[in-house]
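Structure first, then comments.
Note that one protein chain is taken out, while the other chains of the complex remain in position.
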Amino acid sequence: MTEHAAAGGTTTLGVGMVGYAFMGAAHSQAWRTAPRFFDLPTMPRMRVVAGRDPQAVRAAADRLGWDDAVTDWRELVARDDVDLVDVCTPGDTHAEIAIAALEAGKHVLCEKPLANTVAEAEAMAAAARTAAERGVRAMVGFTYRRVPAIQLARQLVAEGRIGEVRQVRAQYLQDWLSDPKAPLSWRLDKKKAGSGALGDIGAHVVDLAQFITGQRLTGVAGLLETFVRERPVPASFSGLAGEAGEGTGPVTVDDAAIFFGRLSGGGIASFEATRFAWGRKNAIRLEINGSRGSVAFDFEDMNLLHFYDADDDATTAGFRRIVVTEPEHPYGGHWWPAGHGLGYEHAFTHQVVDLVGDLAAGRQPHPSFDDGLQVQRVLDAIERSSASGSGWVDLPAAAGEPVAG
Amino acid sequence: MTEHAAAGGTTTLGVGMVGYAFMGAAHSQAWRTAPRFFDLPTMPRMRVVAGRDPQAVRAAADRLGWDDAVTDWRELVARDDVDLVDVCTPGDTHAEIAIAALEAGKHVLCEKPLANTVAEAEAMAAAARTAAERGVRAMVGFTYRRVPAIQLARQLVAEGRIGEVRQVRAQYLQDWLSDPKAPLSWRLDKKKAGSGALGDIGAHVVDLAQFITGQRLTGVAGLLETFVRERPVPASFSGLAGEAGEGTGPVTVDDAAIFFGRLSGGGIASFEATRFAWGRKNAIRLEINGSRGSVAFDFEDMNLLHFYDADDDATTAGFRRIVVTEPEHPYGGHWWPAGHGLGYEHAFTHQVVDLVGDLAAGRQPHPSFDDGLQVQRVLDAIERSSASGSGWVDLPAAAGEPVAG
Amino acid sequence: MTEHAAAGGTTTLGVGMVGYAFMGAAHSQAWRTAPRFFDLPTMPRMRVVAGRDPQAVRAAADRLGWDDAVTDWRELVARDDVDLVDVCTPGDTHAEIAIAALEAGKHVLCEKPLANTVAEAEAMAAAARTAAERGVRAMVGFTYRRVPAIQLARQLVAEGRIGEVRQVRAQYLQDWLSDPKAPLSWRLDKKKAGSGALGDIGAHVVDLAQFITGQRLTGVAGLLETFVRERPVPASFSGLAGEAGEGTGPVTVDDAAIFFGRLSGGGIASFEATRFAWGRKNAIRLEINGSRGSVAFDFEDMNLLHFYDADDDATTAGFRRIVVTEPEHPYGGHWWPAGHGLGYEHAFTHQVVDLVGDLAAGRQPHPSFDDGLQVQRVLDAIERSSASGSGWVDLPAAAGEPVAG
Partner (left out) sequence: MTEHAAAGGTTTLGVGMVGYAFMGAAHSQAWRTAPRFFDLPTMPRMRVVAGRDPQAVRAAADRLGWDDAVTDWRELVARDDVDLVDVCTPGDTHAEIAIAALEAGKHVLCEKPLANTVAEAEAMAAAARTAAERGVRAMVGFTYRRVPAIQLARQLVAEGRIGEVRQVRAQYLQDWLSDPKAPLSWRLDKKKAGSGALGDIGAHVVDLAQFITGQRLTGVAGLLETFVRERPVPASFSGLAGEAGEGTGPVTVDDAAIFFGRLSGGGIASFEATRFAWGRKNAIRLEINGSRGSVAFDFEDMNLLHFYDADDDATTAGFRRIVVTEPEHPYGGHWWPAGHGLGYEHAFTHQVVDLVGDLAAGRQPHPSFDDGLQVQRVLDAIERSSASGSGWVDLPAAAGEPVAG
């Protein structure tokens, strides 16, 4: 595929987005904002957004800044002015859309989790490998990787600043389902969402743990639980919140997932994902302990990384509260002066920056669909473990399987 | 003045911005972003940006999203398609530009501090009052007011949740001048900047203290200090950071300011502003103690407000760590789900939302130029106190002087 | 057994302590200090301490405040002036000493874990039940229960302030073995210590989780790991630290333990215990999420309890940072004014206060040996799970088994 030439010699990257809810809004903000703060080798053009409801998708296009709106994603995929398809729909549609786009020669950015089943994810990864041979690239959107403090954590681990990784402690805590009267969302429907806390937020901490350590999980055991099995059918939704309507329906996914595993480098890891932790709004907590130090992160203070360097003298050693907003830091110097922190959405902008840079350079962006497939296998193993008395499930490395881009 | 009618019946607000450095970038992001997340009664159009260097201003226009670029702000002020002039230049130019714009019938948004001297501020406030009679409005950009946690603090105080205000404790701590080799910026030049830490960041905490409490300072005493009196002349600058060039020049402003005062409601307040607090990147700390509770804030955790309710039973009373991202919170429900925090720039977007709403409704936006003048008088009183042995300086209420919009 | 009558009509409780290292010092401080701050119904008398080295035990008696020193614990147990035997030795000796003491009609306070094996713990619990019929009481020293914030957590849960318990998140993190050159301590020797992080510190969080929730674990799955399998033989020891001597020896216990389980009330729980978390000195972290709120604790801030009340209005709900030093708080009003915090050792003093009160009242003190046995069974189940591929191990309730005193 060739990028289109823009006026003045800059090439452009025509983008079409499928879906325009929470993730669609975040992706749109990123496409709009990235060129304002970063020098991009290719200029994204927000060509078209697809959605089923004609009026709603038209309104979304106007609000979110897309030139055009269509009601059939196939039409979007087929358009000449679309070079990249950005998939922001629920997980049950990822495979079909992404594979069609790749086959049509479009790059793909697909929200996580890659798919609702390993089989779908395998098909997607296969399609991505085939497409890559033609220079068509696919990436999955584990966006939290692009939080500067997370990037810094990975960098410190890679530089050996904490030595050999021994333990990972990862939690993703939310509370939006704590109230039994919170209504049924599509996120509680196994058909749409694949799984509950496990796939929605557990997937993130699995990816982050592997990304920061540069290691993959080689086996897991886990326990899933659904605390509230029946909920009101929603009348309306906005973001994660909704208002209850009449009647109730079954929750068919997990409310919470606890699991542990072994890492390819010899360490061990514990995980928890829950939407029932009253008071924890979006607490992604990661701590990695190595033989020479530790790093720790909590998304509730997303501009901070805590770093313990065991090589500091015993009198003054202590977790360093690093405000990750210096020019020396990942994505630093492009936004505001030090201490003028970033928010949730900035990671999406960084994702665009990295993706556009990789595409322009002809590099495989990461996390690739293979990376996404590997996470899907981990999630699947946890579900199988839970279903069979929490016993151990091995996760053999696939041939040539990458881990962490 | 009449807003221009846009296609489809929506009126538009043509904006022209003068200056395009740190503040210009923040304002541009706000003008671009506000309509994406909020329903605005009038649609801002980013018509033109003004700057002295033709190539640089042209590049800034492209990067920041302005339709046009001019090298003379007078040309910008004169344009028919400009309804509002956004003044983002250093303080020594505020009065001239803002007064000219108001006289030309343009609304004005002017960065803080309003001016470098009380005399200039008085002239600006007078011009604003005259313009208001014609429906032309002026606002000063004390943007930190628009941080949701700050709004919530004001709301709780106004609702009586902490009772009668007794003490305010306000600090604005930065460290970008701690290194004596940090180069001279225009912010260290009294002619350009008016004052140092006092006007640049002290002004913010004076405004915030008055805004949250709804009270004004009735007298102050203070101490200013310059620790490093000679610095390298900079070769280049970006944001607050620069690289040292050859030679040195004098620092003609304060590095740090400490002051205290009395509030119109009977309370007392302590303040500190410094750029020499190693490790504190942008720590705006506010604590207000009342007769029935307290609120506390630190911009290093800008999505949090801490609230102590003395009416809670003694066993479970404690500062509540409120994550100010709920739909019930100020500016809530427009961005992301709870816990997906905002960053520094979002306050600028909220400023646009509030300003556009006030203009459309024909309301006076706040902080008005009178509010800005009042802050300028406080800063001036502190300087006079410091210059004369830290003695008390009374701040009588001006006739009809408002406090906190 | 009858307490001895003291001069003035107050009865006394003669105490004999076996062992005088870290735990012995903590217990001694508690016996000395309790009557200074609390009104005790019976006055403890520190009669005698036992240890193998005659000179060392004599010096310990003088330093720690014991009237007498003996080299044979059997002699201590046999003494007429000893009413209670306080067992502060490594776990491999607990059963023999405690059973002998109970059979001799002495009350027993035994350090945790109750024993190194379930078989020993069962024998001890049986002996305690038999002794109880004669009014002779046995208690195991899960001292962290007596931290005021922990007591408050239990109280809030018992009062229904967080609703139905859904999730427990418990970690005990230390770092004193992170350095591979840290020498072999008896705590790394399976024969002496029974297990490693699991029994030493994991036992505490198992007990605390059950104590706070008032529920017991009904099944577990776990993973134990030893990172450093050979360590220098120590030349000397003090507390947990030692200096390396010549040669190395094998570590025969776990360095870290991760496990999860189900609670008798329907909730789920995750646990971790490690001595390899660089930078975490003694971080006992507990969070309990219920249907109406949460409580959270970290021993690194031991005077604080964090409490989220979902019944607070949405605008001001937030984790309350309760400084647990008010007169209304557990053990409150006996020490210092509010905010003048307590330290590690105070929990031992509270343990003495509670134990002496129970003995004087003829009540069974808690945690009883049955409670200790139950924890031992949990530890054993985790070891069995880990040894057999982390599969689930059920923990059926023993007949009439209590949970949490």
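In order of appearance the chains are A, B and C, and numbering begins at 1 in each one.
In this text, contacts are C-beta pairs under 8 Å (C-beta built on N, C-alpha and C of every residue); 3 or more make two chains touch, one makes a residue touch a chain.
In this text, all values refer to a predicted model and were calculated from it rather than measured experimentally.
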Contact partner of the left-out chain, one of A:52, A:321 or A:363: A:321
Residue in contact with the excluded chain [from C:160, C:250 or C:327]: C:327
Hidden partner chain, touching residue among C:191, C:281 or C:363: C:281
Interface with the unshown chain - residue positions in chain C: 22, 25-26, 28-29, 32-33, 35-37, 63-65, 174, 176, 238-241, 280-283, 299-303, 323, 325, 327, 333, 335-346
Hidden partner interface residues of chain A, rising order: 152, 156, 161, 305-307, 309, 312-323, 326-329
Interface residues of chain B (partner: the chain not displayed): 162, 166-167, 169, 171, 175, 178-180, 221, 223, 225, 227, 256, 258-260, 262, 266, 268, 270, 272, 274, 276-280, 287, 289-294, 308, 310, 317-319, 389-392
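The rule is short, and it goes like this: only the chains that are shown with their structure count from here on.
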Centroid spacing, where centroids are CA-atom means, of chain B and chain C in whole angstrom: 55
Computed distance of Cα centres, chain B from chain A, in Å: 35
Computed distance of Cα centres, chain C from chain A, in Å: 42
Multi-partner residues of chain B (each touching 2 or more other chains): 323, 327
